[in-house]
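Chains shown are a subset, placed as in the full complex.
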Amino acid sequence: MAKLGILLTLGPYQFENWETAYNIANAALDKGHEVQMFLYLDGVYNPIKYHTFPDWPEMPKDKFAELVKKGAKIIACGVCVNARGLEKGKDYIDGITVGGLPDFAQIVSEVDSVVKL
Amino acid sequence: MGEKNVLITMNQAPYGSIYYTEGLRAAVGVTSGIDEHKVNVVYLGDGAYFAIEGVDRKDTKTYIGTLKKAENKLMVEKESLEERNIEESKIAEDIEIISRTEVLKLVQAADVTIGF
Amino acid sequence: MANVYLIDKKFGNNSLRIAGQDKDAEIVLIQDGIYLDVKKIENSGNKVYAVKDDVEKRGYTEILSKNIELIDYGKLVDLILANKVVNFA
């Protein structure tokens, strides 16, 4: 078992990075690895719990909830959260922590590899 | 796992996106944990436009100051400047010009390379 | 241990020029990175992979060079964790 860090800097829908981040994290968890993700910049938009889009069976936030359920540790950059008006992540799905870049530095310390998206 | 050698590459032109400054904030952030990781920053491709002397550093000067104080280097790839016809005389004093071969050496020496 | 370059199209030029000089490079094309022209890298003998899902939804399976190995996310995770990652996405 190894440890994987992911730095995600883009939000849901607009760019493909959130999907790749989910797919890599999910595959790592399925293989029994540990996953720690840091949501930076627009990445902090991903876990808003009210995502609704008529044509899609699953929203981006559902994918992130699935990662949390499988044991992923997900931390959002607090400065980015507040800059974007998300008020300390008040509307986040359960299990997302709001932190800071020192948490990312700690992820870099702990993991075997870092993926940036 | 402890202290690591982190290379940050800056690939995007200043101002079109926020990465020119938030990449530096992340670089500073990487040095801010309990383990003090080593961080180098290198400007590649369109990122090289940031190395021009007159670029407004209002948003970045604090980060650059912090990085320099901790002896982390800012570098720009010579080939990226040439491809964009940017004369070396136009480059800010505090950014070192290095060759692509040297960039490769930095990549090889780093534990992880993160591109912004 | 290889240097695994994760490459999207946006950073393609910057990254391929460096990877092309790196004898320990293994390239993984992700997202729009699958559209990149990697002939030079293939000729250098470095291994090139592409994420299968990304290739398939773009209708690019038949167009992509046969020298590029399609991999799923499980294999990508193996590559990422067994090697050093050079992120260009």
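Just so it is clear, A, B and C label the chains in written order, and each chain counts residues from 1 on its own.
Quick note on the criterion: contacts are C-beta pairs under 8 Å (C-beta built on N, C-alpha and C of every residue); 3 or more make two chains touch, one makes a residue touch a chain.
None of the values given here were measured: they were computed from a predicted structure.
This complex, considered in full, has protein chain stoichiometry A x2, B x2, C x2.
In this text, only the chains that are shown with their structure count from here on.
Measuring from the averaged C-alpha position of chain A to that of chain C gives a distance of 24 Å. Shared interface positions of chain B, i.e. residues touching 2 or more other chains, are given as 112, 114-115. Chain contacts: chain C has residues 84-85, 87, 89 touching two or more partner chains.
Those residues of chain A that touch chain C in the complex are listed here as 2, 4, 16-17, 20, 23-24, 26-28, 30-31, 33, 112-117.
Chain B contributes residues 1-4, 6, 18-19, 22, 25-26, 28-35, 37, 112, 114-116 to its touches with chain A in the complex.
Put simply, chain C touches chain B in their complex at residues 3, 10-11, 13-15, 17-18, 21-22, 24, 84-89.
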